[in-house]
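Take a look at the structure set out below.
Only a single protein chain was left out; the remaining protein chains are all shown in position.
Naming follows writing order (A and B), and every chain is counted from residue 1.
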Amino acid sequence: MSDWTLHPDRALPADPATRPVAREIYETTRDLPIVSMHGHVDVAAFADDTPFGDPAQLFVVPDHYLTRMLVSQGTPLPALGVGPEGAPGLEKDPRAIWRRFCEGWKHFRGTPTRYWIEHELVEIFGITRRPSAETADAIYDQLAERLEDPAFRPRALLDEFRIEVIATTDPAWSDLAQHQRLAQELKGLDGTGTPGSARVLPTFRPDPLLHPARPGWRDDVARLATASGIEIGGYAAYLDALRERRRAFVAAGGTATDHGHLSADTTPLPDDVAAELFARALARGEVTAEENAAFSGHMLFQMAAMSCEDGLVMQLHPGVLRDHDPERFATFGPDKGYDIPVVTEYANGLRPVLNAFGHAENFRMIAFTVDEDVYSRELAPLAGVYPALRLGAPWWFLDEPDAMRRFREAATGTAGFSNTSGFVDDTRAFCSIPARHDLNRRVDAGFLARLVVEHRLELDEAVDTAADLAYHLPKKAYAPPSA
Amino acid sequence: MSDWTLHPDRALPADPATRPVAREIYETTRDLPIVSMHGHVDVAAFADDTPFGDPAQLFVVPDHYLTRMLVSQGTPLPALGVGPEGAPGLEKDPRAIWRRFCEGWKHFRGTPTRYWIEHELVEIFGITRRPSAETADAIYDQLAERLEDPAFRPRALLDEFRIEVIATTDPAWSDLAQHQRLAQELKGLDGTGTPGSARVLPTFRPDPLLHPARPGWRDDVARLATASGIEIGGYAAYLDALRERRRAFVAAGGTATDHGHLSADTTPLPDDVAAELFARALARGEVTAEENAAFSGHMLFQMAAMSCEDGLVMQLHPGVLRDHDPERFATFGPDKGYDIPVVTEYANGLRPVLNAFGHAENFRMIAFTVDEDVYSRELAPLAGVYPALRLGAPWWFLDEPDAMRRFREAATGTAGFSNTSGFVDDTRAFCSIPARHDLNRRVDAGFLARLVVEHRLELDEAVDTAADLAYHLPKKAYAPPSA
Partner (left out) sequence: MSDWTLHPDRALPADPATRPVAREIYETTRDLPIVSMHGHVDVAAFADDTPFGDPAQLFVVPDHYLTRMLVSQGTPLPALGVGPEGAPGLEKDPRAIWRRFCEGWKHFRGTPTRYWIEHELVEIFGITRRPSAETADAIYDQLAERLEDPAFRPRALLDEFRIEVIATTDPAWSDLAQHQRLAQELKGLDGTGTPGSARVLPTFRPDPLLHPARPGWRDDVARLATASGIEIGGYAAYLDALRERRRAFVAAGGTATDHGHLSADTTPLPDDVAAELFARALARGEVTAEENAAFSGHMLFQMAAMSCEDGLVMQLHPGVLRDHDPERFATFGPDKGYDIPVVTEYANGLRPVLNAFGHAENFRMIAFTVDEDVYSRELAPLAGVYPALRLGAPWWFLDEPDAMRRFREAATGTAGFSNTSGFVDDTRAFCSIPARHDLNRRVDAGFLARLVVEHRLELDEAVDTAADLAYHLPKKAYAPPSA
């Protein structure tokens, strides 16, 4: 077997008439800076510029895309270093964890995890052997050596990866001190920016506060009160506190909110009903599942109304049944691969918000889905008429080559390109960001190339559109709407 | 940039092994006459042979596919000349409207609107420059000049487009005088037909009459009474009046009915329940939303029963949530781009009609969908067994190259080709008809060519099937079933 390399044409269309055109289009976007407006890298990584630790901590333990696949093939989470202190079989040896991953490499065939990690290992870390039981230790040593090099610290990689701007996701009660410090300390990409303009942006994520039936909700409301400096005695103060925190996020460079609800329902309740429900929840915690759902839908409407005031772009990621296995959740916590998409309805769900604010100058919503049917049936038609709505990039399980292609095939006829958000990576694995953006640029180049070869688009239009999708549309989608 | 032309291979498959076969198949259907059995061109256009007016009136103002896209990018409807007299910002200058469209040309990339209009501009009107801010005025002038030429009037274009027969959509109370006049005045295609045989056919569309909760329902029932000459004092007379009007449509050459309900439900009510509900609605207008839905489903069943009597082919287009934005609806009226598809169930919904009439010799239903999932899951299996059911062509948002291909890929394995309706254009934009049929012939040729190249079909079979899809199947599907 020859050396392990990344083929320059990888993820471009197989068809020999389309590939050269795709390559030509891709060449024009390959080196564009990365705009990463929706992600889950911890801001502390940048604030403290912490080294990434060992290979297992970098690639395996925190990546639930990856660990779930090994779990599905019979490896318990603790054997991968995942689990609370004292969990039976909890592996402490990073080399053993890394070896288990390499032994299971076969199971990742055809998955984006395989594609991303291959890119990372070869392109970032210079690995030249495929992972396997035989090569695991050698690769481990090579990675461990690289990780000691200061060039592989987060801030250095931010430049190396050509990341112009990156958003983090932060609880509504975050003090944003790290973002403020970063705004002072970080230069822009290529040193051309000036410190003071935000390169690492916070994103306002109020989910826990909007679901009064969630365990710990009252504690979170208390955190909100502390962070906002507003005593929360009732519903009006709660809204004020949220409003205040949104202002703080705007001040810290934030441009968006993020909402991960089970459904896309945005129906407002009458104010007095919402106030009574809130008061009851706060006082005695008595909220039914139905009330919880109704209140969270109501609050999405309120968030949209506040966006009209403060210009924060509203991101909606509905349709995921979180923590499908309660026993694993109890032991291992959230984000362990047990989040399962469900049928999601948007046409009626988004109607209240779109009717109220869908033509407002200062409102923008970006709607994501993990229910693919919705692209052609509901989201493309909605984004194709309401000025406030943008159709988000293929999200989560759909962030892989074939699903990205299906997205463009399903949405473009009705929504065109201009009504989509451009690429959004949605990752907590910092080192996968270049791989993810590069992959998307390749797939979009392939889609555009087919339109060119089928004489449905001119080449110059395709090149222009490719730059939009890779760079200009995400910048525009996440900028304050009326800016 | 060179001249703007239509590439002879446009919309044929990119793959170099398939394209030549697709071209060969397409060549055999390219010049077949057009059979346009479902459309929304106003009969008056033909009856009065009215010139098309200015370029904005021809291409922009009435085309809600087109205006919605510009709305989604921030251009208000009135700026496109759409809106009631006195609407703020209502543009009166057709040249300004045309310019706005040309400036937004980029946003149509990848959409069928772009494909159709390109075809129309180049092929019908001889335009050789791409629309843009710079070219807008020159194109406008060229179009305006052409539109004064009598060769660009509707009747002349009917021949020029090689339209053998075209159906319009008409309210149940239409007096059909224009259709009768046309039957006298119009020759068949190429002059081979004789006046007297209908070339412009009416289609019976009773939707407003079947929804007693709709505002204006009682006025419409009064119109039905007048048109039928039957006094409608109750449910029995209402059915008689509908029956009478259907007879008039048959006499005027009509071969089909058209039904655009929210759901595909066809459950009949007991006669006395239906009669009571009708009487109450007529007397006092008191009908709940649930009763309205139940009555409209009941009436679909009655329409099917009447089709068994008079042979009118029943077209069903369910699953669209009309007028999603009530404020725009109040200001601008229906058909402004705010109709959004929703999940649609057919297996249970069509069951009453298919159980009762699905094997009746004189019954045929053509079912359309804008919910793509339904093709492989429900509609292909149903059309693949019930002799009365044909699966309609990809409709509305799905009438574009990639969705057409997905339709054949999803439906053919289970329903074959013979259980589909062949192409149906469903347009109100007369000049787009040749573009739409041509596009479909190209896409179907591409699908068939792939089957040939994959040795799943012989070339002679593919050529025979292509002619079926383009010409013979629509003629057969819309002919009286037992003829």
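As a working rule, a residue touches a chain if its C-beta (ideal position, glycine included) is under 8 Å from a C-beta of that chain, and two chains touch if they have at least 3 such contacts.
Predicted model only: the values in this text are computed from it and were never measured.
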| item | value |
| --- | --- |
| Given B:P62, B:G234 or B:G384, the one touching the chain that is not displayed | B:G384 |
| Options A:D93, A:D325, A:E361 or A:D460, residue touching the unrepresented chain | A:D325 |
| Among A:H107, A:R181 or A:R247, the residue in touch with the chain that has been omitted | A:H107 |
| Hidden partner interface residues of chain B, rising order | 13, 15-18, 343, 345, 347-348, 351, 354-355, 358-359, 373, 376-378, 380-387, 389, 408-410, 412-419, 450-451, 453-458, 460-461, 464-465 |
| Interface with the unshown chain - residue positions in chain A | 1, 6-7, 9-16, 19, 68-69, 71-74, 106-112, 114-115, 130, 321, 324-328, 337-343, 370-373, 397-398, 400-403, 406 |
